[in-house]
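With one protein chain held back, the other chains of the complex are shown just where they sit.
Labels A, B, C and D are assigned to the chains in the order they are written; within every chain, residues are numbered from 1.
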Amino acid sequence: MSVSDLTPLSAPGGSTVRAVHDEFHGDLLEVSMGPHHPSTHGVFRMIVTLDGETIVKLKPVFGYLHRNHEKLGENTTYLASMPYTDRLDYLNSMTNNWAYAVAVEKLAGLAVPERAEYVRVILAELTRLLNHSCLAGFLMQDCGCSGTPLMYAFREREKILDLFESLSGSRMMCNYQRFGGCRVDPSADWLAGAQRLTDGYGAFLDEFEALLTGNEILMARTQGVGRLSSALAISAGVTGPALRATGVAHDLRKVDGYGVYPRFDFRVPLGDHGDTYDRYMIRILEMRESLKILSQALAGLPGGPIMDPKAKLRGFRPKAGEAYGRIEGPKGEIGFYLISDGSANPYRYRVRPPSFINLTILEDMCLGRTVADAVIILGSVDIVLGEVDR
Amino acid sequence: MMIPALLLIAFVILASAGVAMVLRNLIHSALLLVLSWTGIAAFYLWAGAEFVAFAQILVYAGGISMVVLFAVLLTRPARDAELPVTPPTVLRIAAGLMASAMVGSITVMAVLTSHLVAPASARAPGLTVKDLGALLAGPHAAALLLVGVILTVALLGAIIIAAPEPAPRPEDQP
Amino acid sequence: MIAVAPTSDRFLEVAPLQLRDWFIGLLPQSLRWITSGLITVVAILAVFGLLFAYLTLAERKILGRVQNRPGPNRTGWFGLLQPFADGVKALTKEDVVPRDADQVLHYLAPVVLVALSLLGFAVLPFGRHLVPVELDAAVLYFFAAGAATELAVFMAGWASRNKYSLLAAMRALAQLISYELPLLLSFVPVVMLAGTLSTTEIVTAQGGWTGGWIPHWYVLTPWGFAGFVIFMIAALAESNRSPFDLPEAESELIAGHLTEYSGFKYALFFMAEYFGMCALSGMAVTLFLGGWQAPCAWLEFIPSYAWFAGKLLVLLLGFMWIRATLPRLRMDQLTRLAWKFLVPLALINLGTAAFWSLTAGWTGPLQLVRWAVALALVVTPFVVMGRRLTAGVAPRTYRYAAS
Amino acid sequence: MLGTGLIKGLAVTAKNLVGSYHDPARYTTLEYPEVKPKLPEAYRNFPFLVTENATDPMGTLRCVACQICEKECPPQCIYIEKSKDKKPDAAGKPQIYPAVFAIDTSVCMSCQICVEVCPFDAIKMDQEYEIATTDRFGALLLNREQLAKPNSYYHQIHPTEAVEVDARLAEERRAAEEKAKAAAAAKSAPKSAAPAPKPPAAPSAEAPKPPPAA
Partner (left out) sequence: MSALQLCLLLSSGLFCIGLTVALTRSNAILVLLGVELMLNAANLNFIAFWRFGGGSASAGVVFVLFSIAVAAAEAAIGLALVIAVYRHQRNIRLQEATRLKG
């Protein structure tokens, strides 16, 4: 494709839109939906090549939020990386912490007391509720209703964040898990607050579904849009609700059975079409399953220490070796791969970011669709730029 | 009170039509013609035929102006197609002006010499919409239906003519 | 020449007119006609100008309240000065005109748009005696003024000399034109039943109450309700409101045909949109909701213009309510809804209205048969076409993994 | 039927519109400048140094400049310089004190790891969030004097935690005095009586190293 001049699109002073001639399709329109476009979730850019109305080529461009997270991890102690994991997927700091803690515990062979495992499950499921309701809110924002579902989702999210704040001290940057347990033991009234939230959340979900799921305009806008086949999803390494929407039954909580998940009975919803509507519905159904897990975990929470007494806080030097710990985060399988050379700093510190990997197939879903659909498909893939760029 | 209003409306119609004729920029001339059509509608209002005036605005300013502007946009000649016009423009303009001047003088002479003694200050015959409707449905019912058929056939034909055949793409070529 | 205020009616009904006549009385005879016209124009501009200002505030407040937040309440008492703050902001913002834009058209487009959307108010009967202009073909005049606004949208798109805002203007025009037809077709049954094009006669035709309680408004008849719904959907599309606000949707390439406008011209476009919305809902009130008719006999003491204002506000709140809830339609779905759903329904509605007027004479049990047939004629095409329109779209049931 | 989904949606928004007027659950806005948010007790913002009493802040700093927090801080935003001389601390033992103790609040991300690793409970997390300044450099680097806050303030913002810390410190101080008395008694005892063996229960000699804070 002969591009008239090779200056990158929307370079300073360049136009955000450029006409391009392509020998197969004739006159095309190359549009840069720039890093500050209102409907991209954070600093993310798509160079979309349009033949009239339909998308011919879509090149995602990111890296604007790269903070050198992994190289930093190699130069600080294991403990010092923990607060940085909050900044990976800044919506779900609890699950990031847990994934890193699981990896280090596997590396150093630490045991985690029973109560800490239960508290970790409770916090992970609360984060899943928070993330999925935010996703549905942002998706509706892209579809065009002026922020109403997003505000309802944020109203519920605030309640969960207040719980996290009263437990860990900060709403989004919790820095709560430690290697071998959790930092603070949840008090009785905190658990009562969590119970109240779980009981009230069902009513919110019913109201949310009444507003959205049956909405004809929404169904027309999302059904059949951004269809993803299970074969492509598996080969591209897509994980999480996007994979389950294509019908593949792969949920780490069932596959690995890590933590105390095998003790709870919950189901894993699966979609058949793998389009945007399925991805939205799978998240709504997963929220209902999380409520079940939460009530069971809150009921069965045992007593005992929150932190393994033998766990050392400072001067933590795991023996040389490598480990890969992974959990089922709200966006998919979030994993940490660590190589230790016996010193206080990890030799290699690698994060497996689910939203980055789910993003690789964005073009396959958007080909042949209009720009308005591309925006919704991007919204349904649920990416957070902190995790994509690391 | 009647005559100065008529002069003003006449001036608007003739001025905008004349300027539209002279302008190079196609869009401006099309828009000026729309102005002259609205002037004609004002004339109908002056004459007391409200229904016709609003029909004129609805059909011309609402519909035909859109079709004209779309046509003007769709047929933008490529910038580099300034071919020399075969019969030189000056000659052609002169011939056109001469012909229309002749026709004009004949009609004007006919109007001035005719001894149409029209009651100058006759009240405008009050034609309400109901009588118009009765007229249309009564003696002119056949004509109304015919115009309906003409309109549908004409628009269907227009769509077929204007619809672009799918441009043959190079990869389809044998 | 001026209709002297009738003295027969109650004081409140006639008060505005008597005020005007007293004022005109002070002037010499030659100026009387001009000043009475001017007073009407000033009254309309003042009322609807203020209504526009407070509609923007009401919109943001309602949107806020729906989203569990207060909406603007910092400027002035309860945010009442917010519209004036916005006005000052719009006035002081720099008015950027692109260098190679078509200066004349670029300036003219918002002016023409506001002027045309204001023309619509001339024929709306605000009260029993408060009709700005008594026109025989009033409804036709209203839709002629409405149809001309497309020209202004084209001028705005073309004058900014920016290829992609022209593209967006074309898209907006396609939307306006494709919803012109359902708008016009939905008011034809009203004209057919009322037998006249003049708005005042349409409102008087809807007067009277059966049993003092049920008004004879057209919206309470099956074909009237269908016509009202079609009219409102088309009015939503005509004024670029919520489910159809495609031109300035953020998922567009550029911000629609308004990209090259800023400062007060940009505010003018919004003023035109709100005037258009008020005019269309005013016409909906006149055609279907019985204009200034009171809903029941004993409520007659409330002045007629209060009833008109009340119904108008209810419709405007409905516009905002819809804006706060519904997502946007895609361009092809939008035009498909117009051509494949609204136009056929409006045509069938014509048939129902014809049936209704022919069977006006039926009494007693035949009345029920008449209602049943009319309802059937309205509901069945709606359901059949609705199912065809949403063929592939339905809420789905989901299976669970077998682990 | 076609419109039912839309009507249900409209009903939900109507419920919220009406609800926002009478149901507090549906009106969540906190009008900030007039209504201050109620902070949970565990809330943490930038750290501060605890002093025993408010009268002589620099004299009674708990911090002994052991620089553990400086090493452990992930973004390395703490800077400490030890003092040359020693000063008696609350238990009367001469201790080094920090001549310079600066935290660069533009770097600090208030992750409270310094609080966790500090063996002397000398640094705790503050709850002051209205700390905006116009100067980007100087004002954001808080020195020792700005950081020091009395223990009473600590009780005010973290009541339960403060009580635990005070109880533990008091218990340690008592153990230290007991040991000091035992050591003194042991020294005076051999002069008066036959040299008795050193009392078996002498705890470890140098500064008491309490287990890290839970």
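As a working rule, a contact is a pair of C-beta atoms (placed from the backbone, for glycine too) under 8 Å apart; a residue touches a chain by one contact, two chains touch by 3 or more.
None of the values given here were measured: they were computed from a predicted structure.
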**Q.** Chains shown that the absent chain touches, full complex
**A.** B
Q) Can you name the residues of subunit B that touch the chain not displayed here? A) 2-3, 6-7, 10, 13-14, 17-18, 20-21, 26, 29-30, 33, 36-37, 40, 43-44, 47-49, 51-52, 55-56, 59-60, 63-64, 67-68, 70-72, 74-75, 77-78, 81, 83, 85-87, 89, 92-93, 95-97, 99-101, 103-104, 107-108, 111-112, 114, 116-120, 122, 124-125, 127, 131-132, 135-136, 140, 143-144, 147, 150-151, 154-155, 157-159, 161-162, 164
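What we mean here is this: only the chains that are shown with their structure count from here on.
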Q) In angstrom, rounded to a whole number, how far apart do the mean CA points of subunit A and subunit D lie? A) 33
Q | Separation of subunit B from subunit D, taking each centre as the mean of its C-alpha atoms, in whole Å | A | 86
**Q.** Two or more partner chains touched - positions in subunit C
**A.** 66-69, 324-326, 390, 395
Q) What are the residue numbers in subunit A that touch two or more other chains? A) 148, 152, 155, 211, 213-219
Q | In the complex with subunit C, residue positions of subunit A that touch it | A | 17, 29, 31, 37-39, 53, 140, 142-148, 151-152, 155, 211, 213-221, 223-224, 249, 251, 254, 267-273, 277-278, 281-282, 285, 370-373, 375-376
Q: Would you pull the subunit B residues touching subunit C in the complex into a rising list?
A: 27, 31, 34, 50-51, 54-55, 57-58, 61-63, 65-66, 69, 73, 128-130
Q: Flag every residue of subunit C that touches subunit B in the complex, lowest number first.
A: 105, 135-137, 140-141, 143-145, 147-148, 150-151, 154-155, 158, 166, 170, 173, 177, 180, 195-198
